[in-house]
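Missing here: one protein chain of the complex. Every other protein chain is in place.
Chain nomenclature is as follows: A, B and C, assigned in order of appearance, with residue numbering initiated at 1 for each chain independently.
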Amino acid sequence: MTTPSLGVAVIGHAFMGKAHSHAWRNVGAFFPEAPRVRQQVLVGRDPARVTAAARDYGWTDVATEWTTVLDRDDVDIVDVCVPGHLHAEIALAALAAGKHVLVEKPLANTVKEAEQLAAAAAEAHRHGVVSMVGFNYRRVPALALARRLVAEGRLGVVREVRAAYLQDWLADDDAPMSWRLRQDTAGSGALGDLGSHVVDLVRHLLDDEVASVSGDLHTFTRERSGPDGVERVTVDDAAWAWLGMASGARASVEVSRVATGRKNGLCLELYGTEGALTFDLERLNELHVTGRDGGFERILVTEPTHPYVGAWWPPGHTLGWDHTFTHQASELLCAIAAGEAVRPSFDDGLAVQRTLAAVEDSARDAGRRIHLDSAIGAAP
Amino acid sequence: MTTPSLGVAVIGHAFMGKAHSHAWRNVGAFFPEAPRVRQQVLVGRDPARVTAAARDYGWTDVATEWTTVLDRDDVDIVDVCVPGHLHAEIALAALAAGKHVLVEKPLANTVKEAEQLAAAAAEAHRHGVVSMVGFNYRRVPALALARRLVAEGRLGVVREVRAAYLQDWLADDDAPMSWRLRQDTAGSGALGDLGSHVVDLVRHLLDDEVASVSGDLHTFTRERSGPDGVERVTVDDAAWAWLGMASGARASVEVSRVATGRKNGLCLELYGTEGALTFDLERLNELHVTGRDGGFERILVTEPTHPYVGAWWPPGHTLGWDHTFTHQASELLCAIAAGEAVRPSFDDGLAVQRTLAAVEDSARDAGRRIHLDSAIGAAP
Amino acid sequence: MTTPSLGVAVIGHAFMGKAHSHAWRNVGAFFPEAPRVRQQVLVGRDPARVTAAARDYGWTDVATEWTTVLDRDDVDIVDVCVPGHLHAEIALAALAAGKHVLVEKPLANTVKEAEQLAAAAAEAHRHGVVSMVGFNYRRVPALALARRLVAEGRLGVVREVRAAYLQDWLADDDAPMSWRLRQDTAGSGALGDLGSHVVDLVRHLLDDEVASVSGDLHTFTRERSGPDGVERVTVDDAAWAWLGMASGARASVEVSRVATGRKNGLCLELYGTEGALTFDLERLNELHVTGRDGGFERILVTEPTHPYVGAWWPPGHTLGWDHTFTHQASELLCAIAAGEAVRPSFDDGLAVQRTLAAVEDSARDAGRRIHLDSAIGAAP
Partner (left out) sequence: MTTPSLGVAVIGHAFMGKAHSHAWRNVGAFFPEAPRVRQQVLVGRDPARVTAAARDYGWTDVATEWTTVLDRDDVDIVDVCVPGHLHAEIALAALAAGKHVLVEKPLANTVKEAEQLAAAAAEAHRHGVVSMVGFNYRRVPALALARRLVAEGRLGVVREVRAAYLQDWLADDDAPMSWRLRQDTAGSGALGDLGSHVVDLVRHLLDDEVASVSGDLHTFTRERSGPDGVERVTVDDAAWAWLGMASGARASVEVSRVATGRKNGLCLELYGTEGALTFDLERLNELHVTGRDGGFERILVTEPTHPYVGAWWPPGHTLGWDHTFTHQASELLCAIAAGEAVRPSFDDGLAVQRTLAAVEDSARDAGRRIHLDSAIGAAP
């Protein structure tokens, strides 16, 4: 390992900051071929809380201003784990400071911000700076295997995709109002939060681009109570889309936060001319695959030949959700060491954002199909 | 049993004629409280084939012209099992002749025909004539239980329905051309064949009406070879719809004949404010139900307290697809004995037909939502 | 169809009589290549009840004495559906009268009776008389497919079988006393009722013989209330056995009537050197199969190439439990037409009985392994 180690700063220490910290702490134990990592700085606004988090999660230093990490020579990677409306400012500054950047998904709340980020990432890449957007589900071994099987032609030509991402934390009308339910802070509701994952995965699994979009949005509970009293909910509870892919494939997408009983039900079905596969995130270690003549085979994706799995445990010893971030960290580190671009890139993040914007536009026009300019796209 | 027995004539002895014959032959053994049935006449064009079928399936007489059964006093029920474009003529004549009528789904190939049939059925009902359309999946015990649970409020207010009916017999580009793939004989493709079941079930399970529709259709394989050489396929391989229900519920529908690996995958998911349920026709004896706090419970719908099941076997002794027709026959017979209307009525068949037509209209207009006049409807 | 039709008499019209009647009524519709059947006589002690049953189930005549059917020339087949302690007398008399005989499982309550029956069947076969014991689960398409896969070597050498048959109708201590819980009428409890099916299937699927047995029995609820007050339960609630097969395979068996939540859970797992398969009767239409390198494939056993299935419906249209009896009837009829022996034979019934007796002997000797004389056996 002659590669020098890389210092990391994580901005944010809530849910995503905890998950990313987990990845940085563990990546070296399982992916020793990647550059070593130094957990340099954890950034958070509240000094007491960030100090406690840093101690628990293994960080050397803390900071309360994210700007301070840009000047530190011991920080090579800036990992942005704050809410979406703050992504652009931080990531643009980090790229300008020559830091490699990982941004949690979705890349930004608006197409305009996403365009700025993609342009900045392209510019920075000319100087050897690597950037990535955190669509971590590409790193689920079963989904990485799914992509491999599609690429190998095991499904033939994929015709239909049936996809959903269903949760239920808003099924209760009494669930409280929060910033996530306001359009100005959250950008959108289920569409941006869950739909962005689904759109990214459809593009990724098929190695394809979205060419046209029909969309619909709905808010079942239009008012909720919060600390400031009853307030209007300004984002969607659920969203639907039909995607026409550049290849000719058709994808149906349904995302919801009111699907009672579904905790984290990211369900994918791909139907091709020669085979099909299905996946459910609630059974993260399994992929179900069929050819044309047989039934669905339940593959327990824990064999050493499966993507990422060789780094871990013997067959049958399942992985959890959190290690998708460890895989993601490993991919970013190896790209930095190789001086190469890595996907999902900011261009991928932008393509997703444009698709989601088209869903909203279509929804405003009674579901009429909108054709996307797919200039930005599938190039590896 | 003082009710007089009823004579039945089945028109058609192919797939559906065989299934309906099975029902008429067995209904008395399991539903002795229904009027007795006499399997009087089986009608088919080919004398040799209809004679063989009649012997195998238990029919007393045969006929090669369906018109002849209308004059027979020993025929009380005419059961129409021929392709859809022949439904209207036969059913209208039978109603005019005072026969009770069962028509296989879909009720007709066009809205116009369906309207004629509904009007004729209403008129005939004034004279004690009973009519029914054969949406047999209402008679699956698990789905009858699902409707009961919804009606009892176990799901609270149903918000989202995610439905699909997926088959794969056209996944192979080399599957041959046939009358089912021509618009003039079949009316439509997956939409009419599979979508009609789904639309009927959504209306039935929610006791609700379709208020608006967005639709899309696609034919993946545009030409197929048949006995007459290569020919253009003029119906859809797959169809998609979003249904806005009168209650405010939203339903997404996907039907396909090219979903590799799905043999008879009628998959329903209902999400309500208080609970949810899922069903898959490939596991016909199961219903999965959850409340708001727990996980999905797999109910094996074979208990004596479950709909229809008391007529059959002890708990755990599963039923097959064909007995849905036996249940259907029993319902029709009991309605005749009681002199009451029964559902799914021709009005139900018409409502389905209008919905499917709206899907096609919407598809022609790039998916734009169409609002239905739901004057015909949900009255029990 | 030049084969003359065959007249059937069923003795008994309770649960099994109803199921067998179903088979005789339907076999001609699905297996037209088998000889035609005449549903001649239904026999039962209570004149009113047997008359009602005969009308419902499609029988021409009734009788209250089983002996009367032996003299009728229009009866070719005697089908014995009464409790086990009555099997021997009726079946011996029927064989002596030259009737073909079908006996519900288990063949008899004792080894001695089973030996008499096997000897009589062998003698009768010399005169062209066919006999069969009603282990209907051999006729489940998925299990017939399982046997085919084993025979074809798809599993390599089968090493381990893990089998259970679990029900729960006695889980409640308050379930009432009945003749089934008395040793003198029922012979045994879960062991004879459920264990006989399992032992038959292990022998059948592996085409193998039981060579040694260890056994254990237990009665969890030792007293139950009945019409005559509290009474001692004299049969087992649950039983366990390890079978050493002649081939060297090992099978573990667990049967229970107190397995809460299991309604009809006949669960089989076969592990071989090259593959494995699993089955659960509660999902009767499915077989799960794996090779050495992959995962379990869920085969929906509804394809025309699967055993028995071609007679029925298109792919994906599932069958129910009751049609196993229809298949059984077809097999018996074809054997009679061909003048050939058919399995499961009375020898098979005897082999099962000897195995069950050895389980009881072993249980009395603290589980010590008992070696069987397997002179009677696997010859087809």
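The rule is short, and it goes like this: contacts are C-beta pairs under 8 Å (C-beta built on N, C-alpha and C of every residue); 3 or more make two chains touch, one makes a residue touch a chain.
Note that the coordinates shown come from a computational prediction; the quantities given were computed from them, not determined experimentally.
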Please pick, from C:Thr64, C:Ser225 or C:Thr260, the residue that touches the omitted chain in the full complex. C:Thr260
Among C:His85, C:Arg159, C:Arg182 or C:Arg343, which residue is in contact with the omitted chain in the full complex? C:Arg159
Hidden-chain contact residue, picked from the options A:Thr273, A:Thr302, A:Ser330 or A:Gln353: A:Thr302
May I ask which residue of C:Gly28, C:Gly84, C:Gly272 or C:Gly320 touches the chain that does not appear here? C:Gly272
With the full complex in mind, choose from C:Glu33, C:Asp46, C:Glu123 or C:Asp173 the residue touching the hidden chain. C:Asp173
Residues from subunit A at the interface with the omitted partner, ascending: 15, 18-19, 21-22, 25-26, 28-29, 32, 52, 55-58, 167, 169, 262-265, 281-285, 300, 302, 312-323
Residues of subunit B touching the missing chain are 290, 294-300
On subunit C, the omitted chain is touched by residues 155, 159-160, 162, 164, 166, 168, 171-173, 214, 216, 218, 220, 238, 240, 242, 250, 252, 254, 256, 258-262, 269, 271-276, 290, 292, 295-296, 362, 365-369
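As a convention for this text, only the chains that are shown with their structure count from here on.
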Take the average of all CA coordinates in subunit A, do the same for subunit C, and state the distance between these two points in whole angstrom. 55
Subunit A: which residues touch two or more other chains? 290, 295-296
